[in-house]
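Shown here: the complex without one of its protein chains, the others still in place.
Take a look at chain A:
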Amino acid sequence: MEILETVFVRNSLVVAFAVVGVTIWFSYLIADKLTNGRIHGSAIAIALGLLAAYFGGKATGGSTGVADLTLLGGIGLMGGGMMRDFAIVATAFGVKLSELKKAGIAGVISIFAGVIVSFVIGAAVAVVYGYTDPVAITTIGAGAVTYIVGPVTGSALGASSDVIALSVAAGLIKSILVMIGTPMIAKTIGLNNPQSAMVFGGLMGTTSGVAAGLAATDPKLVPYGAMTATFYTGVGCLLGPSILFIIVDAIM
């Protein structure tokens, strides 16, 4: 057992490659045999990943899902921000500039519309739940933008730590829902071409959610959605503690 642990820990990233490989193989098998290909294999793999993250988090009390288990620490590196961004940028290889230009204006509008709509809804839910303090309302609204915008806004405004935790939770729920919901809703919302993918990325904004949601829908759309999504958190951090807070403060 000790030898096993030593080898696994020393080669953590390699272990992660193997574990993820088996997970994906298994997911594609299920997608093929049990759903007849109706559900995309990668959608199942992502759902399994989230499920594993839940149990990993429950078992260890840590904050990075299965990566907190000693034997699976490499998942943390493989699925971390550095590798994610590296692979996202690589997906842009082969993208045509003309496709990007076609959705230019709509893409920019979608980023601002996405931040504002999510913020307003998050803030409204906070009000419904009895919050009257403009700082708390703004922080929770910012959490509905993304789980990064929430704490950035909260700490800029001096929100209490439980409100910040709540804003992170709202952002995480959003991110998970986008991962799971996108393949289900893709047809209904016309998510089948580069332009709508760019608008989708701008509206959703959560890089992890968009990255996983599009991967499970149609990998060809990934670079377009990811391109706009990466501007979203920046815009959110810009608007949250400034204009949006001023507006909330004026209303309350």
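Points worth noting:
What we mean here is this: a residue touches a chain if its C-beta (ideal position, glycine included) is under 8 Å from a C-beta of that chain, and two chains touch if they have at least 3 such contacts; residues count from 1.
Rule of thumb we're sticking to: contacts and distances are computed from a predicted model.
The complex includes a chain that is not drawn, and of the options "Glutathione-binding protein GsiB", "Acetone carboxylase subunit gamma", "NADH-quinone oxidoreductase subunit F" or "Malonate transporter subunit MadL" the UniProt name matching it is "Malonate transporter subunit MadL". Within chain A, the residues in touch with the undisplayed chain are 16-17, 20-21, 23-24, 42, 45-50, 52-54, 56-58, 63-67, 72, 75-76, 78-80, 83-97, 100, 102-106, 109-110, 113-114, 117-118, 121-122, 125-126, 128-129, 140, 143-145, 148-149, 152, 156, 165-166, 168-179, 181, 185, 189-193, 195-196, 199-200, 202-204, 207-208, 211-212, 215, 219, 222-223, 226-231, 233-235, 237-238.
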